[in-house]
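Structure first, then comments.
A single protein chain has been omitted from the complex, and every remaining protein chain is retained in its original position.
Order of writing sets the labels: A, B and C. Residues in every chain begin at 1.
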Amino acid sequence: MTSWVDVICIVIVFLSLIILSNHRVAAMIGVFALQSFVLGLLPFFLHASSISSRDIMIGLVTMILKAALVPYILFWAIRHVSMRSEIKPIIGFGASIIFGAIVIAGAFWVSLSLKIPGQPASDLVLPCSLSTVLLGFMIMVTRTRAVTQVLGYLILENGIFLFAISLFDVMPVLIEMGILLDIFVAVFIMAIVVNHINEEFEKNTASVVQSNMGETF
Amino acid sequence: MLTILILMPFLCALGVLLPVSKYFRLKLFGAVSLAHSLFVASFWKEFPPSEYHGFLVLDSLGLILLSIISFLFLSVSIFMIGYFKHELGRNRVFVTCLFLLLSMMTLVAVSYHFGLLWVAIEATTLFSAPLISFHRSQQSLQATWRYLLICSVGIALALMGTFFLAIAAHDVHTLLLPALLKGAPLLSVNWLKLSIIFFIVGYGCKMGLAPTHSWKPEAYGQAPGMVAVLMAGALTQCSFLALLRIAQICNKTGLTDFFSSILILSGVLSLIVPAMFILGERNIKRAFAYSSIEHMGLLVLGLGLGTVGLFGALFHMINNALAKVVMFLTAGSLAQKYGSASADEIRGVIHIYPLTGVFLIAALLAGTGMFPFATFHSELLILNAAIISKHYLMAAVGVVCLGLMFIGIGKIILNVIHGQPKEPLLAKKENIYMNVAIAMAGILLISIGLWMPSPLEKLLHNAAALIVSV
Amino acid sequence: MKRFWRHFKSRNQERQELYKEGRFFNMLESFQWPWHVPFGEFALKLDSLSLIFLTAVTILVLCAGVYAVGYMRQYRTTKSMGLHIFFYFLLSTALVLIVLANNVILFLGAWEMMSISTYFLIVFNDEKSSVRRAGFLYLIMSHCGTFLLILMFFLMAHNAGSMNFEIISHSSFPVAFAGSILLLAIIGFGIKAGFVPVHIWLPHAHPAAPTHISAILSGVAIKMGIYGICRVLWIIGVLPDWCGYLILIIGVVCGLMGVLYALGQHELKKLLAYHSIENIGIISLGLGVGLLGQSHHMPFLSVLGFGGALLHVLNHAIFKGLLFMGAGCVIQRTHTSDMDLMGGLARTMPLVSILFLVGALAICGLPLFNGFISEFIIYFGLFQGLFHLPLQGAFTCAVGIISLALMGALALACFTKVYGTVFLGEPRHLQEPPSTGKISLLMIIPMLVLGGLCLWIGLFPQIMANAAFQGGAYLSHTDLASLPMGTIFYPLSLVISGVFLFFALVLALVGIRRKLLQGHAQPVRETWGCGFFQMTPKIQYTSSSFALLIVDFVKGILFFRREGGDVKGKFPAKTSMSSSVHDASEEFLFKPLFARLTSFSKKLDMNRIRYTQIYLMYIFLYLIFLLVWKLK
Partner (left out) sequence: MNIIFLILSHWLIVLTLSPLFLGIISKVKAFFAGKKGPSFFQPYFDLQRLFQKNSVYSRTTTWIFCAAPIINLAAVLVLSALVPLGTFKAPVKFSGDILLAAYILGFARFFMISAALDTGSSFEGMGASREAFFSCLSELALFMNFITLSFVSHSISLSAMIGANFPLSWTLMGPVLLLVVGSFFIVILTENARIPIDDPDTHLELTMIHEVMILDHSGVDLGYMLYAAAIKFFVFASIMVPIIVPVQSGNTAWDMLIFLGGMLVLSVTVGIIESTMARLRLNRVNNLLLIAFALAFFGFVVKMWRM
């Protein structure tokens, strides 16, 4: 079953790259939902011989929270805003892909020098999760729209989770749940803030969409 | 005991979500804070037993933080009674978040598992965010946004650090602190180093260490005074507790130098950066935010320097928290009175509000570490540590930066205190609750500065001994 | 860390033993009390060094306190006094604690207390922006100085492993280390003492403060800087050669710059403030001589230098207090502090004018009063240095003598200017001075006391000089009994007899004059105008014009500026002219520096990157940097 794990890792990185190159917000959220779903599948393939209740729980919770609830909230948050396109990215889409590729290569190169103790499920886990983290970070840094930044943050978290789920089981399941819950709450609060900001803008001057902090809400 | 302490505010949070009266929420909050403080006070006599298989343990380090949290919430709850007399808005979300914050901070102080610690700290970040945007103005919402984004990324890095620590502890099979300390020789040094770096950057971001401090001036500038108090006094120090926990592991594994050098770098940067910005600042709260960055720098500097510095850092945790109460509550009450915390809008405070003027003076002196405020002693201890460890240049840089900070803050505060009074928005009456809250902290800070009670000294010594085991 | 604490404790025990053996030499009184703060102990010690300063503090704080009761009456209806009185007592406590503290933390705590309380005393009239600015300048300079002191004390304490002055003084310091400590002390304490060029707070703070506070500031607060330097000298003991030269040169520069700036002022209290800088210069001259003696192993010389300096500390406190109080009376009466508007006050307030004259004569170092005694001792020391020191030492002493003489002459010019324009002649503004400012008796009494002290030390200097020499001997770690103190006391006694001779002569001449004038009428007329009959008080020499010759002569140093006053044509139009002297270190060093810093900081703020993304990049880059730095 190792090969399934490999496939999942590759798919996750690939989906991150797609988000990076996308310019429609709605599509980005959809791709993210897909990515989280794939991530949720991972625990089921991890211990192929004996799937523990722990694996099932983590998988299911991930799917429910990240693949369903979070996208829903995000859609809610941007319901007033034009969903069509990302405004004025700091780095163009073409250049983003090329940078993304470079970042992936870099992550793989760095992973060469990191040796994970014990028996990892797949040697692709570390480089792929690092790539995802970095791509998520890139999205946060290069995109100016608030929702895309949230997405970038979520992808970053996905990268960390890819790493966490596949590598060890030292973390008690309750704490894993806590981490997931935290992330969910984070998205929830961010969405509310984005919503509030939009309302404020509408209340005051409809013409000013660009805040003085560089984001577009 | 500990569970009660965590659950009590949590349940109350759910309770105040119900449509009850505005004043009932405040009273409940006050009562819970008081109960919380009484519990914590009882822990000074005897530590409570550990709970959940050693996941929740209160040790000396935790007790320091817990006492700070408890005191801060108590004074904030008193202050709020006065504050909400003049606020028209609702306080449902606000008080709920405060309860949740109290609950989560308590969890931070008592969690003995690195994963749990992360969960709790992340939760504090999240629950403090709605507090910042209490006034719902554009600026405050944007400040909240920046705070959320930057701290989330930072905390995400800390999560990575936690996982790296887990890899390093592959042979220990747990992230419980005592097990890690016991199994220190089994830890993989390279992964541990990696995790330390991620921890320092991640939690440092939350503490507001330069260069990851950028959320601070915005957030503190916009948050209501009492929220800024909780953030500057308790929230940031929660992250510092995480660093202290890591320091425990580092000292066991012989990575002290590695750890210290990074901390010292961060500390020095955190001294230099606010000193560069402060002279151009005109807003009281933002100036205090820079001061907070500086104090965080002092904390990590003390931790990095070890020996006397460590003692100083632990002492400074307490002093910093008390000083922040004085500083931000005063700034908050001024901001409410004048509708702005900009130094250009306020003049002659001491003539209109004599007591607030005195508090403002106290805020200046406490914030910049002048005798008889206890911050004086802790700053001295940290400077002394720099000299003892022969970091002369660093001591000199630190002194210059502290001097610049003093000039910057002094320029703002003294301008506000003196001069021909400007008419405030509110009536010329001071609110007793607000003043009591500030005076409590101020008097406590002065009395510690004049005479350090021996239980406190013992506690600090025990806490220091936890980190540098003799 | 435990070890550190234990070390600290064992040192404490060691000291207890030392006390028992009575090895602390020349200690008058000591007091020990545990003080529960880190490194703190409530250790007080009164030795011959502190005694001098303590005397000055006590005298001045008492006198200024009484004076204040009278002086502050004018504000009784407009201001609340509570805070002012509180800080006055706080300041008094802090001053006493500073001179008695035997522990670094206690000293620093008291030092900070002094800075803060002085600040709030200075900004009493906070509705004036100049007052606020002066107070602020004082506070920041003083606080920044404190930071240097913290560094210095901790360096010393770390070297000795204790925070107790007594124990620190028993440890030995490497020479270069001692030098750097002294440098820190000179800057840190020099800010308080008013060494040029870090004196800039002083001429602003003194005029801004209420008069009794100016008196305390100038009389004792700045002396605390000198006390600090003395204490450090005492603690270190053996200093490198260059320290003596350095302090002597500082003395020369301070003295001359101080008196020259003073000459250029036309604001009474500002002028007195600059004179404080001059007198600090004289004191430093003495300290420099003492240090030279110490480093060349000439105990007599060092006792002369230190003793002279200490006596001058006391003297300056007395006469400067007197002068400020006099100035306060004048300002209260005329409601201005611009000397160019005053005149003829000797006739309306005769007693004040006589007391001010006493102060003025004393500060010029003229015989009959105390200033002469201390200056005489310092001169004597300088001459001894001239005779007995090697070449460069002798030369430096010669420079010291010359500049002391010049200081004396310039001070004389300056105070004849003050006395002449304020008290003599006719009032320069034409309307009558408002008569509301009644001088209360409570203001006169302390001035009488201080004036009496000036005369007492001037005529019977033995007691105070002896105390000062004790202090000097203590400072240079020698025993006074082994020194030929008669060499100085004999001339002193003869000087005093010379003064009495002078006194007798004056009496005789007065008698002769009275005899000669007996039976003659003494008509009173207008001042003879050399044939010019329409003299108005306006054409009198003003303080500015009086000093113009000197100021113009040294305008290269003083940055003397004159604006307007050009006279053109045969029938010139109405014109006005103003002149002012600018402080070089303020104009060219601190103001630009501060402006540069502020504008830099503002620019940072203006160009603040607005994008949150960039801040996220910071986090990332910092992470990468740490990874590369630490893990390669």
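Convention: a contact is a pair of C-beta atoms (placed from the backbone, for glycine too) under 8 Å apart; a residue touches a chain by one contact, two chains touch by 3 or more.
These numbers come from a predicted model, not from an experiment.
K.L.:
So there's a chain missing from this view; which of the remaining chains does it actually touch?
P.N.:
Computed over the complete complex, the missing chain touches C.
K.L.:
From the list C:Y419, C:Y474, C:F560 or C:Y622, which touches the chain that is not on show?
P.N.:
From the options C:Y419, C:Y474, C:F560 or C:Y622, the contact with the absent chain belongs to C:Y419.
K.L.:
Can you say which of C:L83, C:A398, C:L442 or C:L459 touches the chain missing from this structure?
P.N.:
Checking each option in C:L83, C:A398, C:L442 or C:L459, the one touching the absent chain turns out to be C:A398.
K.L.:
If I consider the whole complex, including the chain that's not displayed, which of C:L62, C:V175, C:I463 or C:L549 touches that chain?
P.N.:
C:L549
K.L.:
Out of C:F387, C:F460, C:F588 or C:W629, which residue would touch the omitted chain in the full complex?
P.N.:
C:F387
K.L.:
Just name the one of C:G408, C:P446 or C:G472 that touches the chain not displayed here.
P.N.:
With C:G408, C:P446 or C:G472 as choices, the missing chain is touched by C:G408.
K.L.:
What is the set of subunit C residues that contact the non-displayed chain in the whole complex?
P.N.:
Touching the missing chain: residues 343-344, 346-347, 353, 360-361, 364-368, 372, 376, 379-380, 383, 386-387, 391, 394-395, 398, 401-402, 405-406, 408-410, 412-413, 415-417, 419-421, 423-426, 487, 490-491, 494-495, 497-498, 501-502, 505-506, 509-510, 513, 516-517, 520-530, 535, 537, 539-541, 545-550, 553.
As a working rule, only the chains that are shown with their structure count from here on.
K.L.:
Of the chains shown, whose Cα centre falls closest to the middle of all protein Cα atoms?
P.N.:
Per-chain C-alpha centroids compared to the overall one single out B.
K.L.:
How many angstrom lie between the CA centroids of subunit B and subunit C, rounded to a whole number?
P.N.:
43
K.L.:
Find every residue in subunit C that makes contact with two or more other chains and list them.
P.N.:
Subunit C, residues with two or more chain partners: 612, 616.
K.L.:
Which residues of subunit A are in contact with two or more other chains?
P.N.:
137, 140, 149, 212-213, 215
K.L.:
Which positions of subunit A touch subunit B when the two form their complex?
P.N.:
Against subunit B, subunit A makes touches at 114, 116-118, 133, 137, 140, 146, 149, 153, 156-157, 160, 163-164, 167-168, 170-172, 175-176, 178-179, 182, 185-186, 189-190, 192-194, 196-197, 200-201, 204, 211-213, 215.
K.L.:
Considering only the defined contacts, which subunit B positions touch subunit A in the complex?
P.N.:
113, 115-116, 118-119, 122-123, 125-126, 129-130, 133, 136-138, 141-142, 144-146, 148-149, 152-153, 156, 159-160, 163, 166-167, 169-171, 173-175, 188, 190-191, 194
K.L.:
Could you pull out which subunit C residues touch subunit B in their complex?
P.N.:
Counting only subunit C, the residues touching subunit B are 1-2, 4, 35-40, 105, 108-113, 115-116, 120, 123, 126-127, 129, 132, 135-136, 139-140, 143-144, 147-148, 150-151, 154-155, 157-158, 597-605, 612, 615-616, 618-619, 622-623, 626-627, 630-631.
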